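One protein chain is absent from this view; the other protein chains keep their places.
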């Protein structure tokens, strides 16, 4: 039985209203899919298991992403990480594959799988037109998972894409969050959304794998000062990938500004972007699409939000990011991984009691 | 009588110990000076007053900065601002003038004053050697001050430099903080420091002029949700300049990493780096100096901290930045400015009561 | 009598057609103005002269730039320089003052003058709305000029703006180019333009003050290998500012891509972006304007060129930049400056003979 999300428990952070599902899929058309891999127990046998990993994919729309790209931007908060595709997003301001999140050493294989997917949809790639830019993010799930094994295959990635859907998003120990650790507790996939005063929606989805337990905050409550995990965490070597979606018509520069507020959302949960934490944001807009190699010179005429209205979107980014991280903690379940390493689920009752105490 | 700093009131944020003075001047050799300009009352007469402004200077050392530069880095958190000198710091990794903070439209005149100062120390500038790169930061104090008047003159800047000293730093409504507004309250200059576990000191000094009142947090206490200023603030158009000093031997790339944690310190106080807020960080190290145009090819051999030890410095940056902002609020006094605009001092008793209530 | 431009002498570089004037003013609406300051002779008396300097202003349009901003971008090729305004252009993608070019140490005073100008047009600045972001570029004219004197005053800047006009642009020893040195010869202001195959115009204007004489190329002719200036140049401490204008509808990201091709244009003339050379590009589009603080959320709907058509603009940038540099050399006249320093005009007859020889 799935654990409850933070709001279901009775805790609220932020002030803006959420979307209907409080998920990245509140941005119309966005799809999310997971493949979760759990097998084996006991001692690590590198290459064989135990396996606690997976892949999560986010699709800006359900069409052909190579032929109809989404405007996009990226930002590196702390660059100790191995994402792919960032250079081209910076130059051209768009994404042309699903965004795939996975385990660090698995990035190459997931890149390769996205190539397979793109070719299956657009067989002209690399023959009659340009090649394709796979966008892969990762965090290091090696505390629980046989990371050297790189267990996510092309079939797993294609299955995640095939299963991707609008609607409610599975959170916690699923997909790329299966083996991750956050603030010393079991982390995972989390999502949230906000509707700004201008009516636009911002959704966030995170793969949480960062932080020292003593730093954890839930809203104004310094949880980490009072509640420690039963097992000591090793040095903070985690990371976080944050994906933002919005239906606000932003160009790439403006989407980059949205990425710039992710760091405030992370800091609200206690992060200081540790040395070993590869923290990366990706943002895309669903408000318009960029067709691949259209013949006309000046076909694009997107509506672009006024710069002055961006504060509203900024607040939505901060709140959605914060709550997505917290949702990943509230929904993730205690997991036993390689070498019997355990990462415990955040003890919700204790947290709730503490939050109530601090609420005065 | 000066208002008390946050710790003097009995409130503590963060976990690392402070330096002796809890100020940027805990980094040995660093000097700070202010010139404060207050004159006139009543209706704004653009160019004439009322004047509520000034200039604050930070010197990495007391010697000739042009001939013995400090390793340095800059980072732009939100670029809606007008600092000077950033391009050269990015390229060469050093600063060669005092860092001067002032009112936005006054940047040109303060740049000019730093040229005067540099020439007075190094008459060879622009004759027998290169020119000099003045580093000026600013925030917009127009709510209280006749900003169009640009009342900070060369004499004021030279006086601030002449008065710059080690030791305790005046805070609140002094120098560049005379007319600033922070979270709807009177802001100003604030400073703080931390000593990391590796024994290195990090100091921060801020010119605080940003934020919406409802967002203010003092440590875990959401002050802004409970205590509103008596007057409504206009739209958030402020900014913040943050100067970091450390005695840790960092190269420019590592100092840039320190700058990257300022955003977490700001977020702890409630910031989301608003659209209209020009938020900029400057960091320098006092551990070694870079001589101007030395004849030898490979004279530099600085000790450089191990990358793994930077988490300790990062925490120091976050905590010092947070507390410097809060100190600016605790020490600033109610100020009446142009057009009888008032910005009230943060009501310390109310805040203290709230903090105690939230501390459970 | 003015010296002839390169094409008037009979030398052509590049392959695209020029605009009618072969100047940045071929982009409709763009205005250029200069104030040229020449006085005194003989030994340098710092602060008094001799004076060989000035200011050049480029206006994207003749209206109120603060209220109707131009989309813009900047790029730093080598950051050893002191431009102002870059951070805000990067964040917001627009310029809101004339672009002013001047002598390095004069940047503060010219910044201040642009504030005066902006306030004179828009008295609401810093009172009922935000402040303004002056964009100033510079190169170091200290070999000929009393740079410490900072002789360009507010009146000079306002005069340059008042005199700014569409039509033919004065080149060589005018405005900000009065005292500059390029490839060991007298440099100065130069301009050129190209019309791409898509019908859009790109114009470039440079303040040339860089390069070692042996590196100079005129098209395919390695002039510097054969023709040396009569006097030895000191170490390359120059710089170059390059301003690009286009009527192509580009957003800020695309304008940044245009800036990225300036380096190829410079390299064609022989540059390798020396350590001491502050090389900076600014680009703006006249195709649409961005109104200041409009109330509507999504008013902008600019046509944006297709990415695939940018190669055409890139070639125009490269060729216009190259020819603008060469025009600055062809039109600048022998100048005697401080301490009787002389920088000779490029000997056009010798160059022409050499170009013909190399043309086989």
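Each chain gets a letter, A, B and C, in the order it is written, and its residues are counted from 1.
Heads up, the rule we're going with is that a residue touches a chain if its C-beta (ideal position, glycine included) is under 8 Å from a C-beta of that chain, and two chains touch if they have at least 3 such contacts.
Here the structure is a predicted model, which means the values were calculated and not measured.
Trainee: Determine which one of B:77, B:217, B:252 or B:266 touches the chain that has been left out.
Mentor: The one listed residue touching the chain not shown is B:252.
Trainee: Can you tell me which of A:42, A:62 or A:126 touches the chain that was removed from the display?
Mentor: A:126
Trainee: Of the residues B:77, B:92 or B:282, which one touches the chain left out of the display?
Mentor: Within the whole complex, the residue contacting the unshown chain is B:92.
Trainee: From the list A:33, A:85, A:188 or A:302, pick the residue that touches the absent chain.
Mentor: Missing-chain contact among the listed residues: A:85.
Trainee: Please identify which residue in A:111, A:314 or A:358 touches the non-displayed chain.
Mentor: From the options A:111, A:314 or A:358, the contact with the absent chain belongs to A:111.
Trainee: Which subunit B residues touch the hidden chain?
Mentor: Per the touch rule, subunit B residues meeting the hidden chain are 91-93, 198, 249, 251-253, 257, 290, 293-294, 296-309.
Trainee: Residue-wise, where is subunit A in contact with the chain that is not depicted?
Mentor: These residues of subunit A touch the chain that is not shown: 44, 46, 76, 78-88, 90-92, 104-105, 107-115, 119, 123, 125-127, 130-134, 140, 142, 147-148, 150, 237, 276, 278, 280.
Trainee: Of the residues in subunit C, which ones touch the absent chain?
Mentor: 15, 77-78, 214, 217, 219-222, 236, 257, 260-261, 263-264, 266-268, 271-276, 307-308, 310-311, 314-315, 318, 357-358, 360
Quick note on the criterion: only the chains that are shown with their structure count from here on.
Trainee: Nearest whole angstrom, what separates the Cα centre of subunit A from the Cα centre of subunit B?
Mentor: A distance of 34 Å separates the two centres.
Trainee: Calculate how many whole Å lie between the centre of subunit A and the centre of subunit C, each centre taken as the average of the chain's C-alpha atoms.
Mentor: Here subunit A and subunit C have centroids separated by 44 Å.
Trainee: By residue number and range, which residues of subunit B touch two or more other chains?
Mentor: Within subunit B, residues 78, 276 contact more than one other chain.
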